[in-house]
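Omission of a single protein chain aside, the complex is shown with its protein chains in their original locations.
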Amino acid sequence: MDFGFLSQPAFSGGGTYFDWVLSGIKWTMLVSICAWVIAFTLGSVLGVLRTTKLWWLKGPATAYVELFRNVPLLVQMFIWYFVVPEIVPKTLGMWLKQGMPMPEFWSAVFALGFYTASRVAEQVRSGIQSIPVGQTHAALATGLTMPQVYRHLLLPMGYRIVIPPLTSEFLTIFKNSSVALTIGVLELTAQARTISEYTFRTFEIFTLATVVYVLITMAVTVLMQLVERRLRVPGFIGTGK
Amino acid sequence: MFTDFDFDVIERALPYLWQGMMFSLGLTLLAMVGGIVLGTLLALMRLSSYKVLRVPAGTYVNLLRSTPLILVIFWFYFLVPIAVKHITGDSYAQGIGPFHSALIAFTLFEAAYYCEIIRAGIQSVPAGQVQAAQALGLNYWQATLQVVLPQAFRNMVPILLTQGIILFQDTSLVYVVGLTDFMGAASKVAQRDGRLVEMYLFAALIYFILCYLASFFVKRLQSRITPPR
Partner (left out) sequence: MLRITHLFAAIAAAGLLTAPVHAAELTGTLKKIKDTGVVKVGHRDASVPFSYLDDKQKPIGYGVDICMKVVDRIKAELKMPKLKVEFVPVTSQTRIPILMGGNIDMECGSTTNSVERQKQVAFAPTYFMTGTKIIVKKSSGIKGYDDLKGKTVVFTQGTTNERAMKAYNDEKKLGINFIPSKDHAESFLAVETGRAVAFPMDDILLYGLKAGAKNPNDYEVIGEFLSDDPYAIMLRKDDPAFKKLVDSTVAGLYKSGEINKIYTKWFQSKIPPKGINLNFPMSDSLKESIKNPNDTGVGACGKMKC
């Protein structure tokens, strides 16, 4: 293997091929993080709504989860990028295609964020539901209202329980961000493909991309284990070991 | 809103879309079977008391689980045939065909995910079961195949099937190497006839119906096989 080609000046745009790799990593991170903000916020709201006993809150949240979970991410990405601008009013459609900056980036972020929100919602719901009902009853008996029970008991405990599954959801978003290449976002996998085309160093550049994905995954995993340890409540779940 | 749209395009493309769907379903089923078999082996390796088995299996699983599926598809589609040529020293690269390339990539990728599911399943079988089997004089393979795995799989069926639904959705990614699965067929028709809106909405609808029904079925199965507590 010879990685010397990375320091060669790239075919176009100034810079070297290594700069293309760095730019790929940047876009992978940007897509992942922006999509995660949407997925986490929306997913939390939906997950909480699914645990309530009010059908008019629970129903729409359940419908959302079923809809977004049962359509492949690639298809959802195409719908945000290719279909939505054509079925909204014409001026808005033109703005989505030409007026707004980086349409492919934002389509990817929304597609990935809304898709992953359905998965986050399921994790949050099962986290909250895994807290014994007796605790809720006890809290209500002390005079707390239901919103207060959520605020002081169910959410703080539920989120601690779901840190590991949410970490793996974040890593899933990170890996799924490569699907954004299908609508033209030049993230890491796309850059690797392009560089292999220009330099014919397919083996080397794919190896490099794979190593970058593995290293970032490892870094996130270690970081989240630290977070989990910091947030532990003594005497409760997660302190068994 | 849809006055400008031409939904006949779907009807005309149905035979082609059907072929694509057969590709998707075939790929899903075979990769699922292959992934479960290989995943079981990997899980047994990861649980083995021998380091020489445990470490390579662990490395493989963690490597595949940290790599995006699209990158794995690229690896297998473009590089493996060339690597094989170098290893065997043949005078030509023996291409294994697009379907088989995809099948191998998905099987190896899914095996890493199935391994973790199956490992958890095996660990959920009480240790007493293994000890009882050993007390009866069964060796490792007899105990594993006749006592542990049957119980583990019984508990795991719903999760394995759910992973199968995810796999079915993931097969749409063969689009990136230009293969004609259901999504590939839909997008080729969409682009040739300039009918993106109609075809992509139709594709979404079909995927939704299939996956929703499948997960509904899995949920019912789950409530039936979960032993009463």
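Points to keep in mind about this one:
Order as written gives the chain letters A and B; numbering starts at 1 within each chain.
One rule holds in what follows: a contact is a pair of C-beta atoms (placed from the backbone, for glycine too) under 8 Å apart; a residue touches a chain by one contact, two chains touch by 3 or more.
Fair warning: this is a prediction, and the values are worked out from it, not measured in the lab.
Across A:24, A:47, A:103 or A:127, the residue that sits in touch with the chain not pictured is A:103. When the missing chain is restored to the complex, the residue among A:76, A:172 or A:194 that touches it is A:194. For chain A, the residues touching the chain absent from view are 11-13, 85-86, 94, 97-98, 103-104, 182, 184, 186, 190, 193-194, 196-197, 200, 202. Although one chain is hidden here, its contacts on chain B can still be listed: residues 12, 16, 19, 77-82, 85, 91-98, 101, 177-180, 185, 188-189, 191-192, 194, 196.
One rule holds for everything that comes next: only the chains that are shown with their structure count from here on.
With centres taken as mean Cα positions, chain B sits 21 Å from chain A.
Across the complex, chain A meets chain B through its residues 66-67, 69-76, 78-79, 82-83, 86-87, 171, 175-179, 181-182, 189, 192-193, 196, 202-203, 206, 209-210, 213-214, 217-218. Interface residues of chain B, counted against chain A in their complex, comprise 1-2, 62-63, 65-71, 74-75, 78-79, 169-170, 172-173, 175-176, 183, 187, 196-197, 200-201, 203-204, 207-208, 211-212, 215.
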